[in-house]
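Attaching a single structure in structure tokens format; questions to follow.
One protein chain is absent from this view; the other protein chains keep their places.
Let's turn to subunit A:
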């Protein structure tokens, strides 16, 4: 501590260590927030349900998505990434996931929303298993904190089914 440089160095080292400590505590404080997100998705319309020329089924849907993800936001949350996946079982694969829609929620104010949209990404099966198929719509979310570990969770909504015939 006898020269300017030594003191500046000691201060900087201590300050950065303390900064890491605050960030760790901030990340830890997230554990005390209770999260109760809710979501509801309705299929308003099946716009198109076809077998493509190369043999894969493709569906176009209009979805009504209502979700309240405000409780995911704490003071340490940077943004939340959400996506909706159609999940179903086929003889070949126990779990098929097709992403239909996604969004990045930047603030808590945008975390309670209701939108009606057709699927953003194409709903195509690898094969032709979709006729009369029961499937789940799952809302997945990934929380990106300002400091700390990212974490993900989901809400599974079941009871959706596709028509028995192409249209």
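Methods note: contacts are C-beta pairs under 8 Å (C-beta built on N, C-alpha and C of every residue); 3 or more make two chains touch, one makes a residue touch a chain; residues count from 1.
Everything below uses one rule, namely that contacts and distances are computed from a predicted model.
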item	value
Chain not present in the shown complex, as UniProt names it (candidates "N-terminal acetyltransferase catalytic subunit Nat1", "Glycosylphosphatidylinositol anchor attachment 1 protein isoform X1", "DNA replication complex GINS protein SLD5" or "Signal peptidase complex subunit 1")	"Signal peptidase complex subunit 1"
Touch residues of subunit A, complete complex, unshown partner	1-2, 4, 7-8, 10-11, 14-15, 18-19, 21-22, 25-26, 29, 74-76, 146
